[in-house]
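Left out: one protein chain. Kept in place: all the others.
Naming follows writing order (A, B and C), and every chain is counted from residue 1.
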Amino acid sequence: MTAKADTPGLLRLLISCPDRPGIVSGVSRFLYEAGANIVRSDQYSTDPSGGTFFLRMEFLLAPERREGLAERFGLKVAEPFGMTWRLWDADRPKRISVMVSRYDHCLLDLLWRWRRNELGAEIVMVISNHLDLREDVKLFELPYHHVPVEKDRKDEAEARQLELLDGCCDLVVLARYMQVLSPEFLNRVGVPIINIHHSFLPAFAGANPYRQARERGVKLIGATAHYVTEELDAGPIIEQNVVRVSHRDDVDTLAQRGADVERLALARAVQAHCEDRVLRHGNTTVVF
Amino acid sequence: MTAKADTPGLLRLLISCPDRPGIVSGVSRFLYEAGANIVRSDQYSTDPSGGTFFLRMEFLLAPERREGLAERFGLKVAEPFGMTWRLWDADRPKRISVMVSRYDHCLLDLLWRWRRNELGAEIVMVISNHLDLREDVKLFELPYHHVPVEKDRKDEAEARQLELLDGCCDLVVLARYMQVLSPEFLNRVGVPIINIHHSFLPAFAGANPYRQARERGVKLIGATAHYVTEELDAGPIIEQNVVRVSHRDDVDTLAQRGADVERLALARAVQAHCEDRVLRHGNTTVVF
Amino acid sequence: MTAKADTPGLLRLLISCPDRPGIVSGVSRFLYEAGANIVRSDQYSTDPSGGTFFLRMEFLLAPERREGLAERFGLKVAEPFGMTWRLWDADRPKRISVMVSRYDHCLLDLLWRWRRNELGAEIVMVISNHLDLREDVKLFELPYHHVPVEKDRKDEAEARQLELLDGCCDLVVLARYMQVLSPEFLNRVGVPIINIHHSFLPAFAGANPYRQARERGVKLIGATAHYVTEELDAGPIIEQNVVRVSHRDDVDTLAQRGADVERLALARAVQAHCEDRVLRHGNTTVVF
Partner (left out) sequence: MTAKADTPGLLRLLISCPDRPGIVSGVSRFLYEAGANIVRSDQYSTDPSGGTFFLRMEFLLAPERREGLAERFGLKVAEPFGMTWRLWDADRPKRISVMVSRYDHCLLDLLWRWRRNELGAEIVMVISNHLDLREDVKLFELPYHHVPVEKDRKDEAEARQLELLDGCCDLVVLARYMQVLSPEFLNRVGVPIINIHHSFLPAFAGANPYRQARERGVKLIGATAHYVTEELDAGPIIEQNVVRVSHRDDVDTLAQRGADVERLALARAVQAHCEDRVLRHGNTTVVF
């Protein structure tokens, strides 16, 4: 979908700002004069008159020409246009910490894709409140941190988790982690968190979505990968997927069929995030 | 999916009863001894021990052998097993009345399929609270009854609608009819009602689902065909379908993309109902 | 997916050229200095080093500023970069002639979408080698030209068709037109032709694809919308879609299920073409 993460010398620029004429021209001229070759560009405007403008550019730039690039861009382009922006060196893969409880399918799927270099990212550790998946993770030569979450002592567990995560990663992925994270945790973690919810949100938010789906008699079940925010199961959606089911599928079968869409939706969302293709827009996302 | 509605001499038997051994054997032996040839059979049990058993059989039986068939079946098979059952002669297509407001896509899709003999049913009239679609319907040589629904006088409109529907049809289809039907109407109409809701229920029940979908930032939108019950948008689901959307799609575009899945989901549900492939099970459906 | 065709003052620029640094910068600077506001931009490069670059820009430009725009762009930008390019005024909807034989579903679907202003285009005439669909077309107040194609006299029929089409349209759509067009016709018609083939090409090219699909026992059937070239069923693919089928579906049922994906694939392809979102690349397409 995008230039390979292993194309050497690739940079990614992400911008959002109030829309007005001249943005694309200003940015592309700046990059051209800096010696860059734009490889891919995507843009979206909520409204050309008075809306918000989103831009993502991938460009090649020789390392010797990068000095001071960010500063100059900030001064000459970003400031005049009032841009919120970030620049990411694609040679530096994002570092991911995975949090998981007992279900293995989402974790194993991510580990496989990582091994096959599909993620465009590095998995650096796994944190779990259970021991079940320790042996699986060991095979990938990854640290597996067991942090049990005892009733009424979640704050201690979260303190330990924050200590482990501190400075070590660019993204936390909840691969069927079955504990609700506190607002304090979310405030302090300092990196985005992606969760996979096992329903087609906003349908069946909360607990036991497959049971809810069975009781409501839906004909399709789904999975939703979203950024975690303070409001449970209500953060910005990155990716969704569904699969057809029937009256014959009991709750266990729904969970089994659902597992296939969960891991696919989560993998797609993590890939998109790690390739800097997701921009937040209020409580929604722009995915290029 | 099933023997053609135009196969002459085809009958359909639908059964639900407490599950226990001997049901299939009892029914199929009865039919065999009556001279029938079973063409298709579907069954489903919620639980072989103490659950509910659902059976649908299509069989061929010469007209001269049909006399007293239903009575004998009731006495010899249905009563001993405590069956709820019905027998339908497939040579007699179901008669459909369509209720519609201003959107044309679901109505026109049904009319076309009817003309192409895809529905396995007859459309007998259209009732609308607006005049917009009168010319379209006229081309199909169908009665178009204009019954305006004035504020605070819905009861008068419903009385007129019931009068029109009385004894004329086996099914009412709400093809984007934008008025809520009263519990009295539902009680008195005497035939099933299928509605198309323009969201993937239970997400975005109620008004303006495409606006809700846009605000929530979902990545798929859907449509749900369901039987109408007193609780709004909560009746048994027959068919659902989805289509992928993106941040680029505004509310109007969502409505346009959604229209394609609405008409498909509604057509599939109406076909399934008219071929007697839908059995209700509490607030869910078994669709064979 | 794109700025509304009815946004007044919208222009679309489509470019392909050898890739090299500075293209986006050159084009966007030219447009900015001309007073344009870029509303949407898409680009794709087969290879940043030595590949082909494709660009599509939608921009707003007041009518009084358009004089000489194309000439200046040709001189200052297109020529130095060796561009193949075209500029299209979105206020001028593309004019479509539809050719059809007996099947109604693709034609009717296009006519409906046109009436609902979904196509972003005008249908200007229908040409058919049969009389079957004349009454349907009449309702849309469109000319219906009956040009029978007699065996061994196809050249006369094609001469008549070319006469009707001459200068009247920007696109010809074959909405299940069951005659093969001669190379002479293709050379002389002067506008692109989009065909809908009732299979998932390249599987089941040629005649009777649903029969072929049934015999091969496939579990999905499809439809393919493509540009017509001299080699039958081998032109650049614009859009494809599939639907799940089973052993229960005979050839007639496959045709019925397939009709739903045919009309959807054709509508999507025609929309994409009429919004200038399709660029040809050898025997494939880039669809933005």
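The criterion applied here is as follows: contacts are C-beta pairs under 8 Å (C-beta built on N, C-alpha and C of every residue); 3 or more make two chains touch, one makes a residue touch a chain.
Just so you know, these numbers come straight off a predicted model, no measurement behind them.
*Asks:* Check the options C:Pro93, C:Gly222 or C:Gly258 and report the residue that touches the missing chain.
*Replies:* Of the listed residues, the one touching the omitted chain is C:Gly222.
*Asks:* Based on the whole complex, identify which of A:Leu110, A:Ala213 or A:Leu264 touches the chain you can't see.
*Replies:* A:Leu264
*Asks:* By the contact criterion defined above, which parts of chain C meet the unshown chain? Give residue numbers in ascending order.
*Replies:* 44, 200-204, 215-220, 222, 236-242, 246-248, 281, 283-287
*Asks:* Kindly note down the residues of chain B that lie in touch with the hidden chain.
*Replies:* Spelled out for chain B, the touching residues are 3, 20-26, 28-29, 31-32, 35-45, 48, 60.
*Asks:* Across the whole complex, list the residues on chain A that are touched by the chain not included here.
*Replies:* 1-2, 104-105, 108, 112, 116, 118, 139, 246, 248-249, 253, 256, 260, 264
In this section, only the chains that are shown with their structure count from here on.
*Asks:* Please work out the Cα centroid separation of chain A and chain C, and write it as a whole number of Å.
*Replies:* Centre-to-centre distance between chain A and chain C: 36 Å.
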